[in-house]
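What follows is a single structure, written as C-alpha cells, with notes after it.
Right after this comes subunit A.
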Amino acid sequence: MLDVRSLDLHYGAAQALRSVSMKAEIGKVTCLVGRNGVGKSSLLRAIVGLKPVSGGSIGWDGADVTKMAPADRARRGIAYVPQGREIFPLLTVRENLLTGYAPLPRSQRSIPDEVFELFPVLKSMLDRRGGDLSGGQQQQLAIGRALVTRPRLLVLDEPTEGIQPSIIKDIGRAISYLRDKGTMAILLVEQYFDFARDLADDWVVMERGEVMLSGPRSGLDEQEVRKYLTV
Partner candidate 1 sequence: ADDTIKVGILHSLSGTMAISETTLKDVMLMLIDEQNKKGGLLGKKLEPVVVDPASNWPLFAEKARELISKDKVSAVFGCWTSVSRKSVLPVFEELNNILFYPVQYEGEESSRNVFYTGAAPNQQAIPAVDYLMQKEKVQRWVLAGTDYVYPRTTNKILEAYLKGKGVKPEDIMINYTPFGHSDWQSIVADIKKFGSAGKKTAVVSTINGDANVPFYKELGNQGVKAQDIPVVAFSVGEEELAGIDTKPLLGHLAAWNYFQSVETPANSDFIKAWKTYTKNDKRVTNDPMEAHYIGFNMWVKAVEAAGTTEPDKVIDAMVGVSVPNLTGGYSAMLPNHHITKPVLIGEVQENGQFDVVSKTSGLVPGDEWSDYLPDSKDLIADWRKPMSCGNFNVKTGKCGGKGS
Partner candidate 2 sequence: MSAESTLLYLDGVSVSFDGFKALNSLSLVMMPGEMRAIIGPNGAGKTTMMDVITGKTRPDTGTILFEGDTDLTRLREAAIANLGIGRKFQRPTVFEPHTVWDNLELALKAPRRPLKTLTYAISRDDRSRIEEILDITRLSALRNRQAGSLSHGQKQWLEIGMLLAQDPKLLLVDEPVAGMTDAETEQTAELLCSIAGKHSVIVVEHDMSFVRALGVKVTVLAEGSVLAEGSLDAVSANQQVIDTYLGR
C-alpha cells in the first residue's frame, strides 16, 4: 500500500504541495483529480522520486521510500507513466520497451503479451524511433513501457491525453483488468472525468496543493468531486 503523509514540496520558494496525505491500495484504482496547476503531477513526481520533498513521508509496502532514489523505487515495483510521455526519443520502440527490464531479474526479462494486445500499433513499429511516433503513439508506448516492469504500483499521469477514443476505452479496460488481478495498486491522475469515474475505487481531490477530499467512491458524492473541477 502506498501511504503518503503530510507531504510538503517546493519549487524554489514556491510551495506546490502542502501537507498532502493520501493512500493507494493494492487491487484498487485511486483517482487523483483537480484543476490545472493544483499539484497533481508534483505529487506523482514526489511519489516516484523525481522531485525531492521538503517534508512528510512516503511509505510503500510498509517501507519508508521518502529518500530513496527513483531507480530503487522502481525496483520496489513502482512504475510511472509521466505527463508528456517522456519516451526516449532516439531509442527504437523496442528499445524503449526494453528499458523496462532495468528493475527485473534476468529470468523475468520479457515483454508481457498484454502490452501488444493493448497497443497493437507498437508491435508494427518496433524498429521506429520513439521520437518519431505520433503523440498518441508515444503515449501508448509510455504506458506499455511501464507495464514491462511488472509494477505493483502503477502511477499514471493523464494517460488518456492525446489518445484516440477506441484506445482510451482499451486503456480503461486494461486498467480494470490490472486492478482485478489484485496484485497492483493504481494511482491515476485524470482530467477526463467520465473515464476516471468509471475506474475510480477511491478519490483524492486536490486544490492549490492541498487534498480537499478523499475516500472511496461509495463514500463520496460525485457532484462534490465535480465541484472542484469547475472553474
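Here is how the candidates were picked: all candidates are chains of the complex that A comes from, given by their letters.
Criterion: contacts are C-beta pairs under 8 Å (C-beta built on N, C-alpha and C of every residue); 3 or more make two chains touch, one makes a residue touch a chain; residues count from 1.
Computed from a predicted model, the values in this text were never measured in an experiment.
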Direct contact with subunit A in this complex, candidates 1 or 2: 2
Complex interface listing, subunit A residues touching candidate 2: 11, 14, 35-37, 41, 83-84, 121, 128, 132-137, 139-140, 158, 161-170, 191-193, 229-231
